[in-house]
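To start, the structure itself, in structure tokens.
With one protein chain held back, the other chains of the complex are shown just where they sit.
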Amino acid sequence: MKPRARLVAALACVSLLAVGCARNAPLDTLRPQGPIAHQIYGLWNMVFILAVVVFVLVEGAIVFALFRFRRRKGDDSAPKQTHGNTRLELTWTIIPMLLLGSIAIPTVAGIFSLARVPKGALNIQVQAQQWWWKYNYPKQNGIEASFTNANELHIPVGRPIWLSLNSNDVIHSYWVPALAGKQDVVPARTNHLKIEASHPGTYLGTCVEFCGLSHANMRLRVIAQEPADFEKWAANQARNLMMPTSALGKKGMKVFLAQQCVGCHTIRGTAAAGNVGPDLTHVATRETFAGGIFAFNTHNLRLWLSDAPAEKPGSKMPAGIATMGLSHSDINALIAFLEGLK
Amino acid sequence: MTTEAIAVEEHGAHATSTGLDNRKLAMWAFLGSECLLFGALISGYLLYRSKGVGIKPHNVYDIPYTSVSSFVLLMSSLTMVLALAAIQRNEERKMRIWLTATALLGMTFIGGQVYEFTSFVHEGLSLSANPASSAFFLLTGFHGTHVTLGIIMLLSLVGLSLAGKIGPKHALYVELIGLYWHFVDIVWVVIFTVVYLMPVPKH
Partner (left out) sequence: MATVTEHLETPAYDGPFRRPTETQKGIVSWLTTVDHKRIGILYGCTALLFFLIGGSEALLIRLQLAHPNGHVLTAEQYNQIFTMHGITMIFLVVMPLGAAFFNYLIPLMIGARDVAFPRLNAFSYWTFLFGGLFLYSSFFLGGAPQCGWFCYAPLSTMGLPTTIGTLFYAIGLQITGVASLVASVNFVTTIINMRAPGMSFFKMPMFIWMSLVTNFLLLFAMPVIAVALFELLFDTAFGTNFFNPAQGGDPVLWQHMFWMFGHPEVYILILPAMGIVSEVLPTFSRKPLFGYTFVAFSGVAIGFMGWGVWAHHMFAVGLGPIANSAFAISTMFIAVPTGVKIFNWLGTMWGGKISFTTPMLFSVGFITMFTIGGLSGVTHSIVPSDYQQTDTYYIVAHFHYVLFGGAIFGLMSGIYYWYPKLTGKLLSEKLGKTHFWIMLIGFNVTFAPFHILGLQGMARRYYRYPAHQGFDFWNMVSTIGSFIIAFSILIFLINIVLTKFKGKPSGDDPWDARTIEWSIPNPTPHYNYLEIPVVHERDDWWHKKYSEDEQGNLVPVVAGASDEAVAHAEHAEPHMPKPSYWPLVAAAALPLFGYGVIFQWALGALGAVVLLVGIYGWAMEPVE
């Protein structure tokens, strides 16, 4: 049936075009930005091309048969009653087996290669909980002093990163498509993921195992920097907080320390040592906050501090105004304080 | 064909493709399914037998005690066989005796388990103490439920027989319940071996 064949073909073409031409698809799996993602991409290309060839051959044969062997009007005779052809059937069983066997080899090689612990890797510990990511950078070659932060992972360019993944509650999954495949983060189990960036840049990622109400609000980003910049960044992260200089900022710090904030958040260099929410010591160095759903700016901070659960369903952070009793001036002060935590 | 003959053809042992009665084939199919049920439960126990904190099942077993109750259940399979043989020989009263014996032995087994599990709970091994205890009680609980349902069926047969409804032409029903009962017994043999007798490696 020609019209349908044309339609299917047209859809296929448009799809291929669109995949290739998509602008601004930051989570695109088909634009690898590091050697690991590249390795995966190579395997994808291999199987995709094979699939397209098989698709064209099989669907083409079907369409051909439908057209060539359609019943002509008035022809009520029956065709030759062929029951089968054993040789043909054996052939079309064995050839797919051989094809699949051949792609099994690079597949298994890829599986083992991706599982191998890389040499000279930077080790970072990732802890997932509903709905944010905690990172711990232990002291090692490239990191002078250990520190903890959240949601935005900084890494040096050109060095493999060995992530150790743990969950505090339910199963999550860590994924930054441009740099690697995903790995589930399972409670009471440590999984590992190897990522590496070839170029400096910001690579978006997200939680990708259904983890409850705000699963869609548990994003992450990986920021790859030149090694020198990375070391500078890391050194800053290891320091205690930058004390506020403005009057409003100082007031904000007072509000912070007096309020429930200290029960959940840590700001190193103050009494705040909570572990329920992200470490905020250098929160102003991050591009986003609240699990990567907001750009870090005044407007969004105000929304978040006023009523976090309205912005992020299920959030453990109480509603600022309604529950914590923050006034608008409290919030202004807090914003000034937080924006100073560089 | 007369109506009677049709009735026999429709409801009796009319020609089946295998020669087996439908009901017997169905019971075998069902028991095949039950193998997977108990397989999943036993596998679950094997995976969890050392997991969690606190006292574990293998810390509290009383093997001699459970050996006795296992023997009791095994004997109930013998009495079940005797019951079937009796009805096939048209000895309805003997069948009732052996069926009742089977049910009594089954009840002894269940009673023994109730006592055994009560003492486990007193020692701290409760249903939710740890995954090991949960897996143990889920497995043995499912098995015990199967035995209990079997006892109900056995006693029902005895009741029907007393009402004069079970003659040699109904031996199949006794055979089917027998198949079920033997299966439940074999499952217990596996449970006793794998759960009670197999040593748990210390790590």
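A and B are the chain letters, set down in written order, and residue numbers restart from 1 in every chain.
Keep this in mind: a contact is a pair of C-beta atoms (placed from the backbone, for glycine too) under 8 Å apart; a residue touches a chain by one contact, two chains touch by 3 or more.
Quick caveat, the model's predicted, so the values are computed rather than measured.
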Subject >> Among B:95, B:147 or B:171, the residue in touch with the chain that has been omitted >> reply: B:171
**OP:** Check each of B:40, B:68, B:162 or B:198 against the chain that is not shown and name the one that touches it.
**Re:** B:40
**OP:** Just the residue numbers, please: which parts of subunit A touch the chain that's not shown?
**Re:** 1, 4, 7-8, 11, 15, 18-19, 22-30, 39-40, 43-44, 46-48, 51, 54-55, 58-59, 61-62, 65-66, 69-72, 75, 77-86, 88-89, 92-93, 96-97, 100-101, 103-104, 107-108, 110-112, 114-115, 130, 169-171, 173, 175, 177, 180-184, 186-189, 191-192, 204, 206-216, 219, 293, 313-314
Original post:
Please identify, in ascending order, the residues of subunit B that touch the omitted chain?
Top reply: 1, 3, 6-8, 10-13, 15-18, 20-23, 25-26, 29-30, 32-34, 36-37, 40-41, 44, 47-48, 51-53, 127-128, 130-132, 134-135, 138, 156, 160, 165-166, 168-173
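Rule of thumb we're sticking to: only the chains that are shown with their structure count from here on.
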Subject >> subunit A and subunit B: spacing of chain centres that average the CA atoms, whole Å >> reply: 52
